[in-house]
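One structure is given here, and the rest of the page talks about it.
Here the complex is missing one protein chain, while the rest keep their positions.
Chain IDs A, B and C follow the sequence of writing; residue 1 opens each chain.
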Amino acid sequence: MNSDLPRWATNIALPFLNLLSALFVAAAVIYLLGENPGEALGILIKSALGNAEGLGYTLFYTTTFVLTGLSVSVAMQAGLFNIGSDGQMYLGGLGLTLMMLQFDAILPAWLLIPLAFIGAAVFGAAWAFLPGYLQARRGSHVVVTTIMFNFIAASLMNFIIITYLIPAGEQNPASRMFAEAAWLPRLNDWLPVLGDTPLNISFLVAIFGLVIYGFVVWRTRWGYALRAAGKNAHAAHYAGISMASVIIITMMASGGLAGLAALNSISGSTHYLSLNFTAGAGFVGIAVALMGRQQPIGIFLAAALFGILMQGGFDLSFEKPNIPPETFIFIQGMIILFCGAMENMYAPALSRLLKLNWRKNV
Amino acid sequence: DQPKYALVYDAGGKFDRSFNQSAYEGAERFKKDTGLAYIDVQAISSVQGEQVMRNLARKGVNLIAAIGFTHAQQVQMVAKEFPKTKFVIIDGSANGANVSSILFKEQEGSYLVGVAAGLATKTKKLGFIGGIDVPLIRAFACGYVQGAKSVDNKIEVIQNIVGTTASAWNDPAKGSELARSQMERGADVIFPAAGGSGMGALQATKEKGKLGIGVDSNQNYLFPGVMLTSMVKRVDNAVYDNFMQLKNGTWKAGVTNLGLKEGGVDWALDKDNRAVISAEMEKRINTAKQDILSGKVKVVDPREAGSCPK
Amino acid sequence: MFEDFHFSTILIATIRNAPVLLFAAFAGVFAERSGVIDLALEGKMLASAFTAAACTYATQNPYWGVAAGIAVSCLIALLQAYVAINQRGNQLVFGIAINIAASGLTFVLAQYFFQLGGRSPDLGAARFALIEFPFAESWSSIPALNWLFGQFLGGHTILVYLAFALIPVIHWVINHSRFGLRLRAVGENPHAADAAGINVAQTRYMALLVGGVLCSFSGAYLAIVQSGFFLRDMSAGNGFLALTALVFGNWRPLQTAAGCLMFGFFAALQIQMEGVAFPGIGQIPGSLIQMLPYIVTVIVLAGVMAKSVAPKALGTPFVKSR
């Protein structure tokens, strides 16, 4: 579209201008709520990035969003819009919890942690299998089936937690807490400056996931098949790529990644499974995938942006009671709007400006 | 200097017209009575809850009251890290020498409003609407059914839940629809325990000229004349008392079960439902109350019994 | 088991449940048949629900509330058109952005104005009157007719009648009017429409605006008719359900309406399934019964209606070139 703009302009200047616009709208709202926008922004940045512990929390949230963002991105590469990451993450949580409840008393940590991985990924993948299968074999729209599967997951999990997992006499609709052996090592074990943050090794898993994703999608035959199927089904057919298996396998990979996101929240932080623990992370994953253009670095940056808002926004509303936490939900929306949907708004103006400059120089 | 106090709400937030708000009112009353300030904050997720409680403890807050069962595990964890800080968990239980767990016997209050409903119904059909199917809501339902059946064993209680996701507490349209459906099937007194969705249900009962029952705080004032009563759960008292005890140096850790006897739950009678509750009804409800207090009637708690008697 | 079900009640509830979905799904029909994916139904619905409730409360007149809801919903639709058509932005991203923004802003505003935890005050008497058939009285002695005119057909608010009246109207507009013809052409092959001298951008703007108006009724119905107040996030996924009905109905008005009614029906049926002992199964737990409408949708999509065909240009911005 804006091929006449230099790379630095499309990759840095435009996103920056867009982010600025979103922040401008946010500032207006904060001003109307009776607070000083500049001060608010200062608090937000400082609490999200300005100290090690805040940064730890920011990266903790980022981890979850990277994984759900990857989940949505993988599916998008194959032309599938997986709205079901949230449900898949929910089920992934069930998978790892069942594993941990079963084995946390008898197995050592170095076995439990891989088991948690497998449990989360397998259950997430299994929950994504059926929508994938129905799309591949019956042509049922994956968008609709995954939305439906989110609702179904909510019902199912409600039932399972209430009926089987609540320890006797407890109020909280949640499983019992896992034994410490099943807890993921936290990064503050090695980096004490991080303080009491739940940032754990799933952060490394997420980073590793980004690298693997980038490699598999762009440098292997599976990635090739995936992208080919996503861009042109006819040509994929011509090339002997089975659309059906690409769809099913991709959905399962997507679901598996979403399942892994549960690892961070449960094994890494709370250590028990509770009702609606995903808190909509799967939906943030959609925004992350779209804003990050399904590119590894983009996914990371978008996830980090949402992590910053989550952590900084929470602290800000704590310090400024006039700004309810919901304000940051609105700001999230504005950022997605300006950086995602109106990403090229400033492109014409910028290119005109650059040309003008260029003429002057000549 | 004076001790410092803090309140941590759960996802419902402080104006939910339900137990978060009730806690807020308790703290406000404490502030008014003593002139002492407090900090309050809302944590949307359990991770945030843990984070904020830790921050508050570090800031030197002496008593942190966490509202809602979702905070239970976090309280237990943070309390261990800060043995000098006192914690109160409301609606949930946590272990620790510095933790006070406040639980309510919702079934007892619900039993009383069940008696009221059983006396008020002409159709012998009642309605109950829960937000999500969780143990707490089951306790409400179970007490209500027991109360109604104590009046007339033939009374039938139609039960529904709103949903399974967090939006189940914020779906007044569905709440209203459930109430309508129950009324069309004959129910003439409806008891919603479903947060904001319940407001939709009460609205619908009002429109159809049937009776509604408020929950958690005294909601009789919402629709005077068509509110039969409210099942009040004195979260405000619990917060107020804990704050007061700390101030007076009488605060104690441990599990407290607040039932009728402790004034933790009750039914509400005020000017807004005076016209609906006849003297005869009032007498029978209070008799039921006496029976519970004296131990003559034991209201089954499904959380302990594992299920609700048929 | 069957004696546990009150089918007359289920039918009435179906009618009462349907308008929220009908209005939103029709909004989706216009947007998507013109080639713009409308994931923003949920956000428009929520924004208009808030505006409708707030204005109704302020003016004590539901009609002003509806008018204000229309205005806000149309403003969002205009922004949507600007993004989708002029900016050629990603339509899915727009939808998600608006849904999130609306969820946050309606709460913040509700809290700012009313201080009720994201609620509006009760609208009290400022709501739509129930419309009764004038001759219903005379039938009241015959139970069946009394039910038919008093409860099934009569006794609803004006928005219910509007929703049902719109079914044939929208079918006609889409399939038998000039606007509909152009709309379909633009959504299917905008290049062909453009070559035929049709202004693609203008047609899509119109479609989104009509959708804006329709979607606002959905929000108004939620707030003014069904609840009597606004509450945060009260759209509760209905916008997505409407989209599902749209896909289910193959983007055609009549089938889409049928999809909405089906959802309404199963929602009503599900309410009555709680506590019923089924032979051989016993009582099904409430949380599992909640799945019913969604499972039915999946089964229907997988079985009966395999392969629904979206408008070909859906989601792709129109750029003049081959």
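Basically, a contact is a pair of C-beta atoms (placed from the backbone, for glycine too) under 8 Å apart; a residue touches a chain by one contact, two chains touch by 3 or more.
By definition in this document, contacts and distances are computed from a predicted model.
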| item | value |
| --- | --- |
| Choices "ABC transporter ATP-binding protein", "Manganese transport system membrane protein MntB", "Acyl-CoA dehydrogenase" or "Na(+)/H(+) antiporter subunit C" - which one is the UniProt name of the chain not shown | "ABC transporter ATP-binding protein" |
| Missing chain: touched chains present in the view | A, C |
| Contact with the hidden chain (one of A:Ile12, A:Ala239, A:Ile297 or A:Leu353) | A:Ala239 |
| Where the unshown chain meets chain C, residue by residue | 176-179, 181-182, 184-185, 188-189, 191-199, 309, 312, 320, 322 |
| Residues belonging to chain A that touch the chain removed from view | 3-4, 218-221, 223-225, 227-228, 231-232, 234-235, 237-245 |
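Definition applied: only the chains that are shown with their structure count from here on.
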| item | value |
| --- | --- |
| Chain pair with the higher count of C-beta pairs in contact (A-B, B-C) | B-C |
| Separation of chain A from chain C, taking each centre as the mean of its C-alpha atoms, in whole Å | 29 |
| Where chain A and chain B are represented by their mean Cα positions, the distance between them in whole Å | 35 |
| Multi-chain contact sites of chain B, meaning residues that touch two or more partners | 13, 132-133, 163-164 |
| Chain C: positions in contact with at least two other chains | 111, 118, 232, 237, 285, 287, 290 |
| Residue ranges of chain B touching chain A (in the complex, touch as defined) | 13, 40-48, 50-52, 54-55, 69-70, 72-73, 81, 91-93, 103, 132-136, 163-166, 303-304, 306 |
| Chain C-facing residues of chain B, complex | 12-17, 21, 130, 132-133, 158-161, 163-164, 167, 170-178, 180-181, 184-185, 196, 199-200, 203, 207, 222 |
| Chain C residues touching chain B - in the complex, by the definition given at the top | 6, 8-9, 12-13, 16-17, 20, 111, 115-119, 122, 222, 226-229, 231-234, 236-237, 267-268, 271-272, 274-275, 285-287, 290 |
